[in-house]
Structure formats: C-alpha cells, structure tokens
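To start, the structure itself, in structure tokens.
All protein chains but one are shown in place.
On to subunit A.
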Amino acid sequence: MRRPKSLNAFDIIASSLSFDLSRLFEERGERMHFMSGALVADIIAKLEEIAGMVSIEATRNGQKGALAISSKVFELTRELVMVQVCKKAGNTAEYRRFCDNELKAGMRGLVVDALPPPVDPDECC
C-alpha cells in the first residue's frame, strides 16, 4: 500500500478551517478531521465498511440524491495519521447525521481522542 502523504506543521496549519477564507463566500465547508494511531489499511477498511462501499469515495442514496464523501489520510509522524473526511455531494444535514452517527461511532476504536495512558517514553521513536 502506498505510504500516505507526509504532512508538516505548516500543512496542518494550512488546513485550519479558520484560515479558510472561502467561508466568507460560501456555506461552511463540510469537513472533519481526526487523528489515529491505527494502520492506514485498517482505517481505510473501516471507512469502507462504514460507508458500505468498496472504494474510498463512498456514495449512498439519501433523500436528496446520493451522499458522497471522500476521505484522505495524511501522515503526521510515524505513529500518527490525520484522516480528513469531506462531503462531496448530497444533503448537508444528512452528511452531518452520517458523521455524528455512523462515522464517529464506527471510527471510535481507531481514533485518538483522549490523553493516552502513560507509556514508556520514547518507545515509539
């Protein structure tokens, strides 16, 4: 599997939504990020499972046409990746419901969302 693109600190900063002036022009971009220490392959497999399709760009028919999301995985450090999920098409409310219900619940096991328990220092360096 291809190694995910490596991000540096400026990449992370540039992805800040508050740096995103396009918000001056349009509805807030529907995008979310989360961190994971899991293997990229596991993350992708989980996303696919959640979205119910075989490819990374998953679509599902909702009330106002197909809901399409796309996902990108970026490498932050050797142990940590950042996953970005965007809405590509479909109803925004439905996308948000999908994120709040299926996506977050499904990704829970893979997401870093709290202080990890104390670990041997520099074990992963």
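The rule is short, and it goes like this: contacts are C-beta pairs under 8 Å (C-beta built on N, C-alpha and C of every residue); 3 or more make two chains touch, one makes a residue touch a chain; residues count from 1.
Basically, contacts and distances are computed from a predicted model.
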Per UniProt, the name of the complex member that is left out, chosen from "Calcineurin B-like protein", "YAE1 maturation factor of ABCE1", "glutathione transferase" or "Chloride channel protein": "Calcineurin B-like protein"
Interface residues of subunit A toward the undisplayed chain are 5, 8-28, 32-35, 76-77, 80, 82, 112-116
